[in-house]
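A single protein chain has been omitted from the complex, and every remaining protein chain is retained in its original position.
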Amino acid sequence: MSIVVCAEQRDGKLSKVTFEALSEGKRLAAASGETLKALVIGSGVAACADELKKYGADEIAVADNEALAAYTTETYAAVLAAYIAQESPALVLMGHSTVGRELAARAAGIADCGLVSDCVAIESADGDYLFKHPVYAGKAIGTFKISGATRLATLRPNVFAIEESDGAGAVVDFAPEIPAAKVTVKAVNKVSGDRPELTEADIICSGGRGLGGPEGFKLIEDLADSLGAAVGSSRAAVDAGWREHAAQVGQTGKVVSPNLYIASGISGAIQHLAGMGTSKYIVGINKDGEANIFNVADYGIEGDLNKIIPALVEKLKEA
Amino acid sequence: MEFVYTEEERMMLQMARSFAEKEVKPLAKDTDKEHKYPAETVKKMAELGLMGVSVPVDYEGSGMSNICYSIAIEEISRHCAATGVIMSVNNSLACDPVKIFGTEAQKQKYLADMASGRKLGCLGLTEPNAGSDAANLSTTAVLDGDDWVINGRKIFITNGNEADYCILIAATDKSKGHRGLSAFIVELDNPGFSVGTLEDKLGIRGSSTAELVFEDCRIPKDNLLGEVGKGFKVALTTLDGGRIGIASQALGIARAAIEDATAYAKERVQFGKPIAKLQAIQWMLADLSTQYEAARLLTHRAAYLKDQGQSFGKEAAMAKLMAAETAMKAATQGIQILGGYGYTTDYPLERYFRDAKITEIYEGTSEVMRLVIATNILQ
Partner (left out) sequence: MKIVTCIKQTFDTEAKIVVGGDGQISDEGVNMILNPYDEYAVEEAIKTKEKDGGEVVVVTVGGDKAQEALRYSLAMGADRAVLINDPALEKADSHAVSVALAKLLSDKEAGYDVIFAGKEAVDDGAAQVPSRLAAKLDLALANVVVAVELADGKATVTREIDGGTEELEMALPALISAQKGLNEVRYPSLPGIMKAKRKPLDVVSLADLGLSAEDVASKVEMVSAELPPARKAGQKLTGEVDEVVAKLVELLKNEAKVI
């Protein structure tokens, strides 16, 4: 039996969570003696194989086809489902990105497999697996079991450690029948520019109502750029129209777990904590000493963010 | 006996709560601070049918129960008591008397206008010399040909500055005391009408409290509401229903104070632990919650009796008395639980405190409520 990682690539570039999934796959494979296989889907993606090998893949299946040049859920899911049918792996892992989550679910729908989305831990136990997945927006952690020969799981980005390891890295072609696409991709608009993607960023700088207005986000952007960080926002700032919803962190926004989360002018409502409570380190900057953010922040600064952030940016530049 | 909401009531609750949180709460602080009438919110409430909750659908109301009405007022007042009273006055003090005493033609026009929210209503009863002693009116209405001619001044009239229609109580025969009073529907775009002094007041500052001035104000003969000489009955019947609205408003304020104080007590740490762990704080919250629940049951029962077409005057008075005193106590102790922070405008507790007080005064003071209850049980 095998453990399969379905790699996620865009324009030939593999996403970071793919390496996280491979590293976790390798750890689980080492424990259970299974082989680790990777599947990469796309057009002109053969070059991805080299990189996948670095994280321990024993075999890399490449589904390379012009019909797969643009990602559509139905074509990619058909490939993944066909691969599952061929391999009947014990476990299929992929990132819980926007694409990963729907791809896994659609493939699971075709293959009639159980899927646990958004896992933060996987344990192997007596030939079976236990999956931990936060429910109720992180207010509880559920432990799940999947019945059936093949189990699917998507992994929360930034949670599983990346480890390089050598795999045999044999490359094989995988050429299943590809159904006609039902969806045409008309355009792709990147919005975050040079900043990293929110859910994958190691560092996130977020702002809230305490910024006082949309112009306050200039401060957050400066801070983010001095740290190579992504920019996030609380719901209050999104509702006020200061920031687009894609930047919202929290219960009805994105769930993130960066190494460092700097919350400025964010009170720390429970709904916000649901989206960033698993960050490794939290810094809270707020003028209200009673703000809830200080109950969760590893480092708290009570004061005027209009003074603190510029000083912090200066200090970071010095360093 | 059943203590569960019907499906309709649950939906009302969910809708009103989410409306209040999303549309009312964000404006509440400014509404108070700037004495600003929340015109936009009132418009939205009208679109949702909140300005004529228990007016029949035939007259462009929502055709819902008085329990639903109480739920809606409580939820809105939970975040803004001023918005709550604007709604309550239109529903209870303006729509209700036309619904109960109006002719078919009056209902088609005035009730439909107010229930749909196209027009805003108010009740003009109080005068400088007629407060608790509401029958002692000086304002007169005299029939002159096909018109009633009105002269006099009303004070403290909620919605008076914005209203389009006024349900007015005036003396048609001073010699007969309260049997000489009659009720009228007055369209306020009348040359004989003007708004006088606007009160600057402690709380519910987003709702206007106005003086209404009538100088040879001519209205059509047909705008008599009910019968000549039955105006005092119109006023008392109207106020009985209004008290369900004010009780619900008070419940909203009480709940706001209790919820905010509870949340604060869990977070505020003194002497190394949250103050919620102190029995002194726990007892305050326990008492307040108990009184709130009791007041809510009384209010819902009064609303229920009204829905059943049974007499509910005593119950409405009990509900208003209990709810108002609970609101005042909850706001007072809520501030106490927040300590110095509660006294500042950083927290809304001081606003709840200022808003709560009026519920012990208007539509009958707490003393008058006791009088009504006593009269009922001693008769």
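Order of writing sets the labels: A and B. Residues in every chain begin at 1.
In this section, contacts are C-beta pairs under 8 Å (C-beta built on N, C-alpha and C of every residue); 3 or more make two chains touch, one makes a residue touch a chain.
All values derive from a computational prediction rather than experimental measurement.
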item	value
Touch criterion as defined above, residue of A:113, A:231, A:249 or A:263 at the omitted chain	A:113
Sole contact to the chain not displayed, among A:25, A:134 or A:216	A:134
Where the unshown chain meets subunit B, residue by residue	7-8, 10-12, 14-15, 18-19, 47-50, 53, 57, 62-64, 68
Residues of subunit A (touch criterion as defined above) contacting the omitted chain	15, 73-74, 77, 97-99, 101-110, 112-118, 130, 133-148, 182-192, 197, 199-200, 202-203, 227, 244-246, 248, 251-253, 255, 259-260, 270-271, 273, 277-278, 280-283, 294-303, 307-308, 311-312, 314-316, 319
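Going forward, only the chains that are shown with their structure count from here on.
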item	value
Length of the line joining the C-alpha centres of subunit A and subunit B, rounded to whole Å	52
Residues on subunit B engaged by subunit A in the complex (per definition of touch)	267-268, 341
Partner subunit B, residues of subunit A touching it in the complex	290, 292, 295
